[in-house]
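All protein chains of the complex are present and in place, except for one that has been dropped.
Entry: subunit A
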Amino acid sequence: MRSPTASCLRGPALYSRRPSSAPLRLALQHRFKSSVDDPSTSQVPRDGTRARATPSHHSAQELEPSLGNSNLLKRTPEEALATKGLVFADGHGLKGPTGKGRETRQMNLHQAVRDAMRTALTSNPKSFIFGEDVKAHGVFRCTQGLAEEFGQKRVFNTPLTEQGIAGFGIGLASVGSTAIAEIQFGDYIFPAFDQLVNEAAKQHYASGGSYPLPGGSFTVRAPVMSVGHGGLYHSQSPEGFFLGAAGLKVAVVSTPIQAKGLLLAAIRDPTPTIIFEPKVLYRAAVEQVPVDDYTLPLGPTDEVRPGTDLTVVSYGTPLYTTLRAIELLSNPPPALVQFLPEKLRPPNPAPSIQLIDLRTINPLPIGEITEAVRKTGRLVIVHEAGKSGSVGNNLAGEVGRRAFDYLEAPIGLAAGWDVPVPLAYEKFYQPDVIRVFDKLVETLSY
């Protein structure tokens, strides 16, 4: 496993602990944002450059444009149809059954989710949607009009009873039905945790493969992550809690195209699956989405942009933040250039940064990330959940073991803090563009 080349390259780094990008950490201190993960070091920059820090003249708006303007979103039909991994249910590929190509329609994320569920209800008469207040339209409008179209026998409200919803869904799926449950907020999934981890995840194994019966599938949808003002019980990212649940699949969608494709894949996957939908994206993320019945594979990651110097992994809302930070580093505005270490400043070529959308949380695609890191030698992970028990720490631990000989820098993790998501300081909790930018610079200049 040990690569001599990598070891040689790594040699000097073992002994020299170069100062990291402290100046940058201090940029925009006027925004009252610490930009270091470890609070114990945040007050004392190692090279004493605090005095040089000057407020940026760039407005926050310029550094952090709205999510809807992100280059992650595909604004033309051609871009949308070029999405990797699209599999159309009719088997006709991109040309479609008529041979004239496929149609797309502009949708935001909640419309894409609704489109997926409408497709599921249309294509399978034994599919059901249930959850709290889903009959009218659901709190995020994901089920708008479905009860009218398909009847209240198939789209119905449940009591406020998360554990019951999960157990009911597992029972329904075990006899060959397609159960699609909504947990109104990811924060409310904890009462259902026992059913999901102990019943849903283990039923197939414990029954020696007997259940669920053919055709049975159980999917749970839940909105997650923060919007900026959700607070303790409406902004959490619970995905890390499901890491140890073998037998359960967990994915986080990042775009409308993914929302439809991954949700339909989950609905048709007999393995119980949880789809987490970042709630701030429901309306903010708008793109062209193929109107036909298609799926995206559950499991593989998605390379958003290639790169050779650093691998960055993220998912959900922070994927947008991360892409923005990479774009800033690739073409830094003058106000930021002064904080960059020499080798990352123009006229030196901008670092080539690979961005990977993790998409799947369980089973964690460790192999793919390890392969990527073996090529770039550096890894930064960005997510909104706190560090402890997180996807980032799991990934870092396993990739660190498997790609140890290839690493040029410690694996970086920009994440939320290990505190309840604070209502008043929610923006402070989220890893924002500057925090991510700082982590990229720190890892690149190690």
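Convention: a residue touches a chain if its C-beta (ideal position, glycine included) is under 8 Å from a C-beta of that chain, and two chains touch if they have at least 3 such contacts; residues count from 1.
Here is the rule we go by: contacts and distances are computed from a predicted model.
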| Which name from "Pyruvate dehydrogenase E1 component subunit alpha", "Large ribosomal subunit protein eL14", "DNA sliding clamp PCNA" or "Cytochrome b-245 light chain" does UniProt give the chain that's left off? | "Pyruvate dehydrogenase E1 component subunit alpha"
| note | Missing-chain contact among A:77, A:96, A:231 or A:363 belongs to A:363
| query | Of A:77, A:96, A:270 or A:400, which one is in contact with the hidden chain? | reply | A:270
| note | Checked against the full complex, the residue among A:155, A:179 or A:391 that touches the missing chain is A:179
| Among the options A:77, A:96 or A:164, which residue touches the chain absent from this view? | A:164
| In the complete complex, which positions of subunit A touch the hidden chain? | 128, 153, 156, 158-159, 161, 163-164, 166-177, 179, 194-195, 198-199, 202-212, 246-247, 249, 269-271, 298-299, 363, 365, 367
